[in-house]
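One protein chain omitted, others in place.
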Amino acid sequence: MTEHLEPGSIQSAGASPAVAEELLGVIQGVEGVSAVYPAQPLWQSIAGAAMAAVTGEILPLVSVTGDGDALAVKARIGVGTLRPAPSVAREVAGAVRTHLLPRDAAVEVYVVKVGP
Amino acid sequence: MNTPEDSLDCGHSLAELSTYLDTGEIADPAHLHSCPECQAGLASLRRLSQLGSELLTSDLADAGSGHDDWMQSILDNLRLELRPGRSIPLQAGNPKDTLWETEGSISALIRSVADALPGTAAGKCRLHGDVTTPGAGITVDVEIAVVYGHPLDERAEELRRELAQTLAFQTELNIETINITVRDVLEPPSAADQVPSPPTSPAPTTREDQP
Partner (left out) sequence: MGKAENVTGSPAAQHQLDLVPDALLAGRAADGDTAAFEALARRHGPLMRATARRLTGSQADADDVVQETLVQAWKQLDNLRDPAAVKGWLLRIVGSRSIDHLRRRRNHAGLDAVENQVEHDAKPQAADPEHSAVITSRVEALKAALAKLPEEQRRCWVLKEFNDQSYEEIALTLNISQASVRGRLARARITLARMMEEWR
């Protein structure tokens, strides 16, 4: 199982969970995005998910790391069939970047599902 | 393990009978067959076991079919995680951004196209070539199963056209070749539909259909 997870990228060191929540809305608002998946892969967060089920806590889907001025955002999305996935990915990155202005951001978008 | 209440008046215990039920082994089989108390105890355990089967039946009904939404959503999750494969780069609008499609998402897309054709189901599906280098020539290998009675060549050709179109739309890959192999010919459903376990092995009829 190959996974691309930088150690220690587990959510918000310095970035507020609210930002992650905002970005989730921004990404979901991009036409063609059918789903947003946890930035942290499922098999690593299984224990976390079970805990969340007990505590009612919701894990942020979009990962936001870094300090106030330079943020790193990572999102994993699903794209439907109507619009080309590459364009949708670019629009997602653009929308995130625009939303975070004037802060600088490096946006990483994975399309992990394409189609119905 | 024999508490007084588990012991029968004949000196044997329900625990011994419980083991007998599972293994068929007991120290004194002759006694077992002639002792009314042991027989009654055994009957009681068998009733419980029967009731256990009823509970299982009821729980299985509650669990629903493997084709229901609960399983679908588990499988959807698994697909994302189990085989992400290589990361296929996409052109970014901003140099600081990095955009990817996972190889797994493209394989799943290919399979969904194959599954959507009448009478075909996708099997293995592979992208050959360096998908991590933009513009590198890529070969797609897809195995399918076709339900008996559907024209193999036509199905393969149709699938090839659909895949070329879909991949051009949904990826930036430079697809050079699409190979379709018919791996299985499947029995039509109506005949064996009612049988829970298949009466015959479906012949793994391998037909190398196209290059």
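For clarity, chains are labelled A and B in written order, and residue numbers in each chain start from 1.
By our rule, contacts are C-beta pairs under 8 Å (C-beta built on N, C-alpha and C of every residue); 3 or more make two chains touch, one makes a residue touch a chain.
Everything quoted here is computed from the prediction, not taken from an experiment.
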Request  = For the chain that's not shown, point to the residue among B:S44, B:Q91, B:T139 or B:Q165 touching it.
outcome  = B:S44
Ask   = Pick from B:A121, B:L152 or B:I175: which residue touches the chain that isn't shown?
value = B:A121
Residues in subunit B touching the chain absent from view = 1, 6, 14-15, 18-19, 22-23, 44-45, 47-49, 51-56, 58-60, 62-67, 70-72, 74-75, 77-79, 81-83, 107-108, 111-112, 115-124, 145-147, 186-189, 192, 197-198, 201-202, 204
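By definition in this document, only the chains that are shown with their structure count from here on.
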Query = How many angstrom between the C-alpha centroids of subunit B and subunit A?
reply = 30
Key: Footprint of subunit A on subunit B - complex, ascending   = 76-77, 79-82, 84-87, 90-94, 96-102, 104-106, 108-109, 112-113, 169-172
Ask   = Contact residues on subunit A for subunit B in the complex?
value = 1-4, 37, 41-43, 76, 79, 84-86, 89-90, 93-94, 97, 104-116
